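Here it is: the structure, laid out below.
Heads up, one of the protein chains got dropped from this complex, but the rest are sitting where they should.
On to chain A.
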Amino acid sequence: MNQPSPSPAPSISLQARNVSKSFTSGAVRATVLHDLTLDMRAGELTLISGPSGCGKSTLLAILSGLQGTDSGHVIALGQDLSVLDKRALERFRLHHTGFVFQGFNLFPALNALEQVELPLSYLGLTPVEARRRARASLEEVGLGPRMGLRPSELSGGEKQRVAIARALAKEPDLLFADEPTSALDSANGQIIIDILHRIARTHGTTVLCVSHDPRLVGHADRVLGMEDGRILSDRVPSPLSTPTPGIEEPSA
């Protein structure tokens, strides 16, 4: 495994500037993110880890443009997301972002190839080009021989790889993954994180992964420790580090 290369400094692709977010539930107002400022670089796999409820999923939703901020700005690829309306955000996500979720969220009726092709057809690609890209993505995640199978015929790890291929085929600049391994056993979790890491390296993609899975720490280029809506630590893990007790520890 390669050491993360800090020089020459890769370009900053995703920035949070003084981002705050709170939710109101009845009379109680809970602040989830406290004046958070953050830079993320292209070509890196950044892992945000922390106990559940620490605000890491909210941070992911805000950085990816799925949710707005109460105050502060998110600047993705030089574009301030807070000035975009719903349509423009959809268009931005279509062209620049990929998502991988904890649940694989695959359509039961479609085979692996069609799952990957489906979002591509909305990009305005020709059917031939969409199919070529879908095949290439599935080959890249190692599902070449199984691309004709439906989700019911695939294992959990294979389904997550289809989901990754679906995000990857769009050739996004930003790839967001929310707990991508928590539904998988350790061997499959290992495969998934390796694929995500490789995508960051070979495609120059900004990969932001949210997880409380300590096994992933050693595979990230950068680990942000989060608790109570604040970033408490920002470090480059040694490749074979074991999780240190503390904020990276899963809470549940």
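Quick note on the criterion: a contact is a pair of C-beta atoms (placed from the backbone, for glycine too) under 8 Å apart; a residue touches a chain by one contact, two chains touch by 3 or more; residues count from 1.
The rule is short, and it goes like this: contacts and distances are computed from a predicted model.
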Among "Twin-arginine translocation pathway signal protein", "ABC transporter permease", "NADH-quinone oxidoreductase subunit N" or "Succinate dehydrogenase/fumarate reductase, flavoprotein subunit", UniProt-listed name of the chain not shown: "ABC transporter permease"
Hidden partner chain, touching residue among A:26, A:108 or A:145: A:108
Candidates A:50, A:98, A:189 or A:229 - the one touching the absent chain: A:98
Contact residue for the chain not shown (choose from A:154, A:167 or A:224): A:167
Residues from chain A at the interface with the omitted partner, ascending: 57-58, 60-61, 64, 66-67, 87, 90-95, 97-99, 101, 103, 105-110, 114, 117-119, 121-122, 127, 150, 166-167, 170, 178, 210
